[in-house]
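Presented below is the structure to which this report refers.
The complex appears here minus one protein chain, its other protein chains still in place.
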Amino acid sequence: MTALLELSDVNKDYRIGGFLDRSTLHAVKHVSFTLEEEKPEIFTVVGESGSGKTTTARMILGNETPTSGSLRFMGKDIAAIRSRKERLAFMAKVQPIFQNPFEAFNPLTTLDYYLFSTARRFLGLKDKAAVEAATDKSLQHVGLSLAEVRGRYSHELSGGQLQRIAVARALIPGPKLIVADEPVSMVDSSLRMSIVNLFRELRDNLGVSIIYITHDLSTAYYISDRVIIMHKGDVVEAGRAADVLGNPSHEYSRALRNAVLPPDPVIASAIIREKLRAF
Amino acid sequence: MLTVVEKTPVSVEAKPVLRVEGLKAYYQMNYFGVRREVRAVDDVSLTIKRNEIYGIAGESSSGKSSLIKTIAGAITPPLRVVEGSVKFDFGGKELDVYAQRPAMKAARWKHLSYVMQGSMNVLNPVRKVKHAFHDFAFKHMGLSEGEFRAKVESHLQRIGLDPRVLESYPHQLSGGMRQRLTIGLATVCEPEFIIADEPTTALDVLVQQDVLALIKGVQQRMGSSIIFVTHDMTVHAAIADRIGIVYAGRLVEEGLTLDVFQRPQHPYTAHLIASLPRIGDTRKRVALGGKPPNLADPPSGCRFHPRCPLAIDKCKTDNPPLEARNNGRVACWRAGEMEAA
Amino acid sequence: MFKILRDLLRYNIEFAIGFILTLGVFLFALAHFWAPLPDTAIYLLPPDMPPSAEYWFGTTSRGQDVLWQMSAAIWNTMLFGLTVTIVSRLLAVAVGMISGYLGGKWDQVLMTINDTMIALPNLPILLLVYFVMRDSMSWPVLAMTAALLGWNYDARLIRSVTLSLRSREFTRHAVFAGMSVPQILVRQHLPYVMPVIFFTAMNNLIWAIGLEVTLSVLGFSDINRPTIGGMIYWANQHQAIIAGIWWWMAFPIIAVVLLFLGLFLLAISVNEYIDPRSRLSRMGA
Partner (left out) sequence: MDGFAKYLVRRFFQFFLVIFLGVSLAFLITNLSPVDPVEQSVALMTSFGATDPRSVELMRQALQELYGLQGTILDQYVSFWGRVLRGDFGPSLSAFPTPVMSLIMSALPWTIGLLTLALVLTWTLGNLLGALAGYYRSNLLLKLSGAAIMALHPVPAYIIGLVLLLALGFIWPVLPISGGAQMNLQPGFTFDYIRSLILHGTLPALTLVLVGIGGWFISMRSLVSNIVTDDHVVYAELGGVNSGKIFSQYVARNALLPQLTGLALSLGNVFGGAVITEFLFNYPGVGRLLIQGIYRGDYSLVLGVTTMSIISVAVAVFIIDLLYPLIDPRVRLG
């Protein structure tokens, strides 16, 4: 087995304050995990704001460099990527999905500009017809077609559709890994599951691994193969999704698990009444 | 786990505290000759009883925020009330939000308060917290400065805040504290009616339950009514007595919380409930197809028909009225057939 | 382009007034190319003639037709103003966008220099430059000096817009879509920076013209080249007001005030039109 992505003892410190009162914020502490190349999976990082989950995602994408430790993608140190050529080669294999689909596309630019730019740059296509064919093929994977997207602006489509287009764009270069940072937190619940289901299909049909960053335990349970729970930079619990989320053992994971209200009025109102009694 | 729901008793005789009738509020815009009309609130009628928590559920741009802003009288152009009325009943005195503006202004905070979305920015950044309490509440309490201060301090203590926060500036407090503080501010005059806009959306998961319990607790103690909106169905499940489901500017279903969750009558509601993920369950959820309607150019007939699995020809042309059914109300031509299916 | 103009003229009264004023003044200035006499010629006409059918705006004490002098003067003054504006815009956009997009150390260094320059009083420095240059001072040199002093405040505004754009998700998305830095800056960010550029350009033009008037009035420029300030300078030299030659002063002042008003109205109305928020509203967002 070869490692697709290997994080070993990754730390990230931020220095905050001016030159007179520097203090250090340990955003990510001793994070290690490995994703296998042969076994595509949905690997979920769960945490609240300030847990270090987004910083971890940014390091995997090469947007931040670790203070210590190493992140290797297919054996190559991500932090050592310098030249634009290497960077493009890396981006062809690792692609992001962002949190807010309305923010991920410039409202003054047509959506196809992003798709065509990706096809041109990463597939080296020059011919207009070839670019459009590659784009359309990718859009078909997410249940859309170029005809529906061409010339459109982001405000003309729903959050769910935009997020699908973002996925389609990420698929164009044929990536091995997709890093999705809170991809459904801004999507309506009626459309949310279509994105989450899509991740499953990508894993099963296209063999793409997905790092799913979220604060939402319910969708994490629904699609994840493995889960790590982060708290103030530390990984407090890691393992199979059903174990970690279904039956957490660490104190913090349990608190997080208990903070999730079920979509059931009987149980949810009982939880609130219980809280009330404690006041 | 408890399986029996103890409903807060709702007196049937008492007059409703809020009556919204045939309310239409549209965004009317004109940019360099391009005219647009967005029907954010389109013919909504609802009543809210005393001592009741009413939740409005809906997705983004369904018009739910416009609805609650219109009820609060907090709208600014280009959003305008086109038709209908919003009437409160405070201690037997009727107050029309749009026809009696000065009386309404005087009633604010004494009878009617508001919890805004995004508690981060609702307090003036350059003034201390105590000034907010003074500005909002002092004139309604009829107390001396000293008594007022004591009253505010004890109120804060009751909701779990150190009275010393009064001497701080908003930027010195955490997000959770600020949200508590705004709830404290909204309840210090013990108003009969509280309007809350996404009261937990911006909060961290771990403090959400506390804030919900706080809202519920304060409401129970004062016997106030609350109307709140959120897209988060679990929040509705946790504290609402009744729920109204908004789709494309219209109220499509209304009922007791338990009924709506367990026996939804509108296909949209049914889908909304069915698509909610829960821990311990990996059965495949099916997402709703199609795209949310554009309120500037809504579909004809029933606005849900392009996405509805049960749609028939009549749905495409005729708008279903919101009618009483099974202890609730629903706007669907095929509501009766839903249960059979 | 034509549609934009039509929309603005029809739906925005400020634009319509500004457009007519500016266009009128511009056409009037353009007319100097067809002037009957060279604009530097003096004492060719009877001096001190009040406005009449022959000399609409009268003649100066130096035997020049005020009408044609003004026409040339407005042209020269506008030329100066536009040169300053274009050069200083290039500087402001370059510094502002680079500082905002690169951020970090670059941003700190550039903005420290920028803030320092903002705090320096422009006019004394310009006067010092004039003083040491004296006769080698020509209008292009003056324009360059003014441009070098007139970009910093606007660079700060542009930087703050770019800085906020940099942290937006669509910028990161563009990077992962393989777009290059120039592509991102031009295609993605410029539409947002445009209103700032445009608005500051108008303000800068007004400032530059004001500067030209100020320096020329004092005689600190090429006084033989007709400019608005230069006309007032010569009128002062001949004590035109005391001598009752009011038309020598009044017409240039009226012309320059009209021009300023026109430019200012254009600035505020066009700015409203190209603002992304209003653009999106027109697109139906």
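Per-chain numbering from 1; labels A, B and C assigned in written order.
Assume contacts are C-beta pairs under 8 Å (C-beta built on N, C-alpha and C of every residue); 3 or more make two chains touch, one makes a residue touch a chain.
Remember, it's a predicted structure, so these values are computed and weren't measured experimentally.
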{"item": "Contact residue for the chain not shown (choose from C:Leu44, C:Leu90, C:Ile118 or C:Ala243)", "value": "C:Ile118"}
{"item": "Which of C:Leu67, C:Val213, C:Ile245 or C:Val270 contacts the chain that the document leaves out", "value": "C:Val213"}
{"item": "Options B:Tyr31, B:Phe88, B:Trp109 or B:Phe261, residue touching the unrepresented chain", "value": "B:Trp109"}
{"item": "Residue numbers in subunit B that touch the chain omitted from display", "value": "72-74, 76, 105-110, 113-114, 116, 118, 121-127, 131, 135-136, 169, 171-172, 185"}
{"item": "Where the missing chain touches subunit C, by residue", "value": "112-113, 115-125, 127-134, 136, 153, 206, 209-211, 213-214, 217-218, 220, 229, 232, 241, 249, 253, 256-257, 260-261, 263-264"}
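Quick note on the criterion: only the chains that are shown with their structure count from here on.
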{"item": "Farthest chain relative to subunit B (centres taken as mean CA coordinates)", "value": "C"}
{"item": "A-C against B-C, pair bridged by the larger set of C-beta contacts", "value": "A-C"}
{"item": "Distance between chain centroids, defined by C-alpha means - subunit A, subunit B (Å)", "value": "32"}
{"item": "Subunit A and subunit C, separation of their C-alpha mean positions in angstrom", "value": "49"}
{"item": "Residues within subunit C bordering two or more other chains", "value": "284"}
{"item": "Interface residues, subunit C side, partner subunit A - complex", "value": "168-170, 172-174, 176-179, 183, 187-188, 191-192, 276, 279-280, 283-285"}
{"item": "Residue ranges of subunit A in contact with subunit C within the complex", "value": "61, 63, 88, 91, 95-96, 98-100, 103-109, 113-115, 117-118, 120-122, 153, 155-156, 166, 169-170"}
{"item": "Contacting residues of subunit B [partner subunit A, same complex]", "value": "1-3, 5-6, 59-60, 160, 204-206, 208-210, 212-214, 216-217, 220, 231, 233-240, 257-258, 261-262, 268, 271-273, 275-282, 284-288, 291-292"}
